Structures are given as C-alpha cells and as structure tokens.
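A protein chain is absent from this complex, but the other protein chains hold their places.
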Amino acid sequence: MTDTALDIRASAGSQARAEALTGPNGPKPRPIISPRNIMIYGTLFVVSVYYLLPLYVMIMTSVKGMPEIRMGNIFSPPLEITFQPWVKAWAEACTGLNCEGLSRGFWNSVRITIPSVIVSIAIASVNGYALANWRFKGANIFFTILIFGAFVPYQVMLYPIVILLREAGLYGSLTGLVIVHTIFGMPILTLLFRNYFSSLPEELFKAARVDGAGFWGIYFKIMLPMSLPIFVVAMILQITGIWNDFLFGVVYTRPENYPMTVQLNNIVNSVQGVKEYNVNMAATVLTGLVPLIVYFVSGKLFVRGIAAGAVKG
Amino acid sequence: MTDHAITSVKVNDVSLNFGSVEVLKQLNIDVHQGEFLVLLGPSGCGKSTLLNCIAGLLDVSSGQIFINNKNVTWDEPKDRGIGMVFQSYALYPQMSVEGNLSFGLKNARLPKEEIQKRVARAAEILQIEPLLARKPMALSGGQRQRVAIGRALVRDVDVFLFDEPLSNLDAKLRSDLRVEIKRLHQRLKNTMIYVTHDQIEAMTLADRIAIMKEGIIQQLDTPHAIYNKPVNLFVAGFIGSPSMNFLEGELTNGAVDVGGTSVSVGRYGFEPGNENWSGRAVLGVRPEHVIVLNGVDTQPFSFDATIEIVEPMGADTIAWTTLGGHSFTFRADSELNLEEGQKIRLGFDPARASLFDAVSGERI
Amino acid sequence: MDRAGRPNQLFRNLNAKIASIPMVLTAVVIFTGATLWTVVYSFTNSRLLPRLEFVGFDQYERLWSSSRWIVSIQNIMIYGTLSLTFSLVIGFVLAAFLDQKVRFENTFRTIFLYPFALSFIVTGLVWQWILNPEFGIQSVVRSWGWENFVFDPLYNQSLVLYGLLIAGLWQGTGLVMCLMLAGLRGIDEEIWKASRVDGIPVWKTYLFIIIPMMRPVFITTLVLIASGIVRLYDLVVAQTSGGPGIASEVPAKYVYDSLFLRQNLAQGFAGSTMMLLTVLIVLIPWAYLEFGGKKRD
Partner (left out) sequence: MKKFAVAATFAAALMGTTAIHATELEVTHWWTSGGEAAAVAEFARAFEEAGYTWIDGAIAGGGGTARPVMISRITGGDPMGATQFNHGRQAEELVEAGLMLDLTEVAEAEGWRDFIHPTSLLDSCTLDGRIYCVPVNIHSWQWLWLSHKAFEDAGVPVPTNWDEFAAAAPALEAAGKIPLAMGNQPWQSSGAFGVLAIAIAGSEAWEAVNIDKNADVAGGEEYARVFEAAAAAREFRKNSNVQDWNQATNMVITGQAGGQIMGDWAQGEFQVAGQVAGEDYSCLPGLGVNEIISTGGDAFYFPKLNDPEKEAAQLALASLMVSPEVQVAFNLKKGSLPIRGDVDLEAANDCMKKGLEILAGGNILPDGNQTLSPDTQGQIEDLMTEFWSSDSISAEDAQRRYAAIIAQAD
C-alpha cells in the first residue's frame, strides 16, 4: 500500500515535470495567417484598391490613344502606349488662342504659390504663437470669429473682397491674390499653430522670458526651431490648397497670371468639340503632380506634424 | 539668518484671481538678503503661482512685489534681476548646453568675453564643462537640471527662483542634487526662493519655510519652529512623517480628557493668554516623541498599549496602536523587535506636544 | 512706492498685439464685415451690382419657396450626416488598423492620403468617369458577363448623393485617418497595458476608453470635415453639375449660381445668410463649451 502511494506521488510528480518540459515554452507562436491578420490586411488591401483605382484609371487613360479609349473599357491596360496626350497637355493644348498647354500656367502657379504659402504661414504661425503664449484680452474672441470664418462659403466672400481689393488698389495684382490666400488659409492654419504651440512645454516659454527674450526673440529663437513638423503640415496644406485653387486664381488675377488650374479647367471643360479624355487625364495628372510629389516626399513629417498640431486641443 | 536688516524680496498684499477663483489671497512675505526660503504646500495651494508672480510670468491682480527695494510689479521678468529653474528643466532643445547658458546673456547684449567668462564659471561650479557642446537630448535628467541651474547662475542675479526643480528626478539623484543646491547656496549666498511639495527638501534646505494652503500662508518660520510649534492643525499634520497623532478631547483644568484617559498638560507652553483655555481641543503628539517605557515611568504621561501593526523601516520601526479610541503611531528603535499583539507601555511629554482648538484648528 | 513708469494696459504685450493685427483685421473686416455686408444686402433687390433698395424679406420668401433651395438643404443634410459619419468611422477604423504595427504602414498611409493632394475638380472628374455607366464600372462588370448589372449612381436621382459620397470620401478620409492615427499615437501605452491586464476586449477599449481620450482630435477633425461640407461646391460642379435634374444641388451652388449666373446678388446673399445662420446655430454652443465653460491654466 505504501509502495503504491509512493508510486502515485512519484508519478504525479513526474507528470508535472513532463508537462513542464513539453508545455508552452519560449515565445508564444503567432501564425502569420491568423483571422486577425486576414481581417486587417484584407481590409487594408480592399480599401487600397478603392483609393488607387482613380489614379490607375487616370494614368492608364492618359497613355492610350483616343480610338482605344472609345473601344475598350477604362480599366484595361493600354494596348499601345503613347505619350502624345502628355505632350499635348503640357505644351500644345489650346485655351482660346494660346496654345501653350499647361506649361504657361505652371510657372504662374509657382509664382502664386510660393509667396502665398510663405506669407500665409508666416502670419498664421505668428497668430497661433500669440494666441497660445501671449493670451491678451479679447484674443479668444477674434480667434472664435476666425474659426467661424472657416465655415463661410468662399463664394459669399467673393464679392465683398472684390470691393475691398478695389478700394485698396490691389485688385488684379499678385499681391491681392496673396492676401486672399492668406485670409482664407488663416482659420485652419491658426488653429493648427495655436494647438501646436500650446502643446510645447510652457516652462520653456517662461524660461525664455526670464532669459530676457521678447515676443519676437522667443518666436524666432525658441519656437521656430522646434516647429518643423507643424510647419511641414502647414506647408503641405497650403501648397495643396493654393496650387489646386481655381476660383480665387481666376477671379482675382489677370489672364497673364492665371494659374495652372485655369488651364486645366480650360482643357477639361471645353464643352464643344470632341472630348479628348486622354489629354484631359494627362493634364489632370500633370496639374496634381506638384502637390502629389510634396505628399509623397514629406508624408511622414505630415503625420508627425498632424500629431503635434491636432492632438492637443 | 544673521543679517535681518536687508530685505531682498518683498511680497506686499499680493492677490491673484483667475476669473472668480482666488488663487492668492493678500499675501505678505519679506525674504531677507541671502536667505533660503521654501514655499511648501500641497498641490494647488498657489505656491508655484506665487513664484510665477515674483518672476513676473504672471500679472498680479492687486498688491506689489519689490526686489532689492525696487518695485518690479510691472517689470518684465528679465528686468527683475532673477534667475529661474523649472521642474521640467525647460532647456531649449535645439541649442547646445553652451547655447542654453548664454542665451539670456546674448539677449542682454553682453560682450562676448563676459559671456564666455560667466559660462565658464557656471560650468565650473556645476561641473558640467564636458557637456557644453552637447544638446539637451543627450543629457541625463540630473545633468539637465544642472544645466538649468547653470542658466540661472550665469545671469549673475541676486535672486534665484526654483520651481520644484527636483521633482522629475529619481530618489537618489534628488538627494544628491539637494545637497548640491545647499552647497551652492552656501557658496553664492544669494537669495533663493524654492517651491516644493516635498517636506524633506523643505526641512533640509530652508532657512525659513512658508507653508501655504488655498492661497494663504499658514505659517512662515524656521524649519525648527514649524516642526515643533505648528500654528494650526494643517501645518501640524502636513509636516512630519509619519504624521502627528491627533487626539481629540475636552480640555479643562490643565488636562485633556481623551476617550476617558486624562492627559495632564500642566507643563505645556500655552500661547500667551491661552493659559486658562477650555473646550474641545486636539492634542498633537509626534510619533518620534513617544518613548517605549521599560518598567519605569520616566515620562510625565504614560499608558498601556497593544501593538497592532509594525512597519520596520530599517533604522527604526513605526508601530500602530490605539489611545483613547484614536489611532496612535510611534517611532521606536528597531532593536526593540516589537511584534504585533505585544503589550507595551508608552509615554510622552505633553510639554513637547501641541494643543489646538478643535473648532478653529488654531494652536492654543 | 514708485508708481512711475506704470505701463498702459493697452501697451501690455504690445508686440503680441501688433503681431495679431492681421488676424484681428481678418476676423473683423473680412469675416465679420463682409458677413454683415452680405446680410444687409440680402434685404435689397440688388441684381448685378449691389444697391441699397430694401425690399424686406422678399428674397427670403422667394428662397424658401424655391424647390431647388429646399432640395439643396435636404441634400446637404443627408450628405453632411453621411459624410461626417463615414469619414469618422472609416478614418478611425483605418487608423486603428494601421496602428496594429502592420507592415508597409507607410505605403498604406500614403495610398490613403494621396487623394487629399488632388483638388475636388480632379476628384469629381475622375469619379464621374469611373461611375459613368457607358464605360465605367457598369460596363466593365457587364463585359464580364453580368449583362443586367446596373451601377449608375450619377444618373439616378435617388442614388446620386451616394455617388458624390464615394468621391468625397475618397478625397477626404485620408486626412481624417491621418488625424486619427496621430491621435492614437498620442495615447499612453499604459492605457493599453492596463486594459489588456484587465481583460477588456479590444473593441471595448477603443469605444469606451480610447475614443473619449481623443476628444481634441475629434474636435479638430469635426471642424475640418464640417467646414468642408458647408462649402461643398467644386465636387458637385465637377461631378454632377447638380444633376440629374436638381437631385444633387447644394446650397453653396445655389448661392454661386444666384450671384454670378442669375445675376441676382440679393438672392444669393439671402441664401448665404441662411447658410451662415445654420453654421452659427451649430457653432455657438460648441464655442461656448470650448472657450466659455473652462478656463485655461
């Protein structure tokens, strides 16, 4: 009896030991094909198709000839690749009597975008900084009005601004257009900069004040060097917005300054005559190229900046 | 402490409101030349706010602030002759250590040689010379705080303001730096105003401590006085660890009746005029003033107790018992090997205790 | 003591005030001034040029008796609700997926975000094309053998808003996803650890813990999406021109058409005043909560 009892105890012990040897050991296995991964990657993949489809269609169409477009479906790859539509969109497409394609508008867009982006960001960043760190009486009232401004449809503002610019003698000038872009970029940019600057440690600002730096000293020497991400966000938003702007570009400037989007509109919207879809698509891609490149190049900073500018309210 | 004649920083009737919230209520403090003043209190008591007001980082709602006999109430921080050290160090991340140290001096448009000289001196004092070229990112917490102190140092000012400078450091670094700050004060002999919620820092560093609660200074005195003669229940309970034992009872004819036990307070040093006070009172006894009696009642008051909980601290032991229905702690030598459930006789001297009015909380 | 050199209240933070002049001017002169101007002229009978001949509420009466305006308002309500819901939900779900330490995160993120670089005009054109039954998705599916497959949202009055939505979401959700992702990255890791230890299911953690913590992100996102919805114009013009019929008309288009096509400034101003009024009704409670209720510091 005692023997068996001992035996049982021994065998129970060895069983436990055996389990210790064969049971879970080391890193928990994580199968690559798990339901969780299938769901995540599956969804991401399907959604990616939705997002990429238009780009695919644009590019495929832009390298097809017109006969092929009329025959085939828009998703099929081109049987014969031609870059003629691109050449035409860039250099030959006519707007009225000017047959320079998009090339003329391209440089105008550059001339409009660069000063507008610089001025609007400069002003909005200083605004945001003043709001975040130098709260003076009434500042929040103005800021609230500014946020309301973000909801005012542009169309409503067109006419009053024409009058204001006329009175200021700036109507039709590039300066006037820069001012308009600065005004309409201000609400969102100021919001972003204000949020970003309030997310920076306040003690830093206090330390700089004790160190004798003034309003501009703190802005240029302390805040600016720490604000690369949010400046990247602002730049991306503004470059995209201003480059893609059609309404202000056409209403507030003279024809010699018309941006690329006006040419795009002219190429795409010529109501009469045969629609050259391939040229339209090439022109569309060409017009979108600058903001697209900006996105692809600085996408990572964009997310970082967004994190800094939007997360803290 | 020797030179009481010269006032370095004077806070005169300062109040501060945020909307309808009164954060500071008519504060008055005179800080002497070369004095180390600690502002101590629980969070939200207004101590950091007061420091920011002195620095000029916040505008006061009413009252005045004088630094070196000059009314600086409306002066910019840079013009007040102060240096400041922050809890989060607030080092400019994009500048090197040297850049951080010299930024304020450059703003003041000091000559280059002078800047170099001062930076070198500060670096020498704080032993951060090897770090001068580094960016703050590449420094440890302790090094960062040293640089932050250096930044105040180079300004060559009379008044240093510290806003919880050690709170972000771990325990060991904190005690190391605490000593260094003390040494620094001995060497420089500047006026220092130091905000903390840590009573050990306050006790070890301060010439005088101002204990604040809800925007009011409760007591402003030397660490010794604050520890031994707290002016009210709040101060008594805030200072000391473990906290003072509070025994509530009726005070009549020189004795407090605590849950049936009468404690004679005949030798207690009443505040002038309170000698014949009677009514509900609180008797405060510091755990370290309680003595374990070994058969002989050497203390004016003694009682039998049963130990309920024992907390060995290494050097000594904190033990919990009950007196007159109140929880009662005392500090004992760890050599006594106290055990839970053990019967023991304890005693203390009511003359070293504190008596408070149970209603107003004021010292009697 | 010395009371001399007392700084004037006006000159406190003088530099900050000077620096804010552009903002103040924009807020007061442009946004407030132009808005008031618009409201005043909405009570006139201005046609091509503004003139101050007041006609009371005539413009508003006409506005609300116009079936196109009513349809526009209904459309923007439906589109707005759907667009807001879907961009928040899709944006958040995509962000949550990307936040699972997936491979190729950068690639996916770029794919989702790139449409935002393209203008609404481009977006509208491309989707108009893809949704065109003659050579878009419908014809492709038919060529695969489903002869009766019908997918022509842009030519169906009851579906056209969804056609707009497909394009609008394509353009805008990337940014929402980005904002959400940023918000998720800002959440303390320990929250996740705590919920894992407590055995709270992942979806519950998101719904009851993470989302409430991301309130500021949601507010910024809401401002961005909502302002885009109110201004919705280019996409409609490029994709459907308001059609078929008036099934996809929107208020901004009504305003624009009145101002510049119909040469009836006052009617357009009346329309825009109504739009602004709606915005104010929505925004004032929010602004009160945001700035009035709590005090910074």
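Should a chain be cited, it is by its letter among A, B and C, assigned in written order, with residues numbered from 1 in that chain.
Rule of thumb we're sticking to: a contact is a pair of C-beta atoms (placed from the backbone, for glycine too) under 8 Å apart; a residue touches a chain by one contact, two chains touch by 3 or more.
Since the structure is predicted, the reported quantities are computational estimates derived from the model, not experimental observations.
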Whole complex considered, the hidden chain contacts A, C
Per the whole complex, from A:Leu146, A:Val233, A:Val262 or A:Val290 the residue touching the absent chain is A:Val262
Among the options C:Leu48, C:Ile78 or C:Ile284, the absent chain makes contact with C:Leu48
Had the left-out chain been drawn, it would touch subunit A at residues 94-98, 110-111, 114-115, 118-119, 158-159, 162-163, 165-166, 171-175, 178, 220, 250-252, 254-256, 262, 265-275
Residues on subunit C facing the left-out chain by the touch rule are 47-49, 66-68, 128, 133-134, 152, 155, 157, 241-247, 257-264, 267
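The rule we apply is simple: only the chains that are shown with their structure count from here on.
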Of all chains, the one whose CA centroid lies most distant from that of subunit C is B
Taking each chain's mean CA coordinate, subunit B and subunit C are separated, in whole Å, by 54
Contacts with two or more other chains occur in subunit A at residues none
In subunit C, the residues touching two or more other chains are 12
The residues of subunit B that touch subunit A in their complex are 52, 55-57, 76-78, 82-84, 86-94, 103-104, 107-108, 148, 151-152, 155, 163
The subunit A residues in contact with subunit C across the complex are 40-41, 43-44, 47-48, 50-55, 57-58, 69, 73-75, 123, 126-127, 129-131, 134-136, 139-140, 142-161, 164, 182-183, 186-188, 190-191, 195, 214-216, 240, 244-246, 261, 264-265, 268, 277, 280, 284, 287-288, 291-292, 294-296, 299-300, 302-304, 306-308, 310-313
Contacts from subunit A onto subunit B in the complex sit at residues 201, 203-204, 206-213, 217, 221-222, 225-226
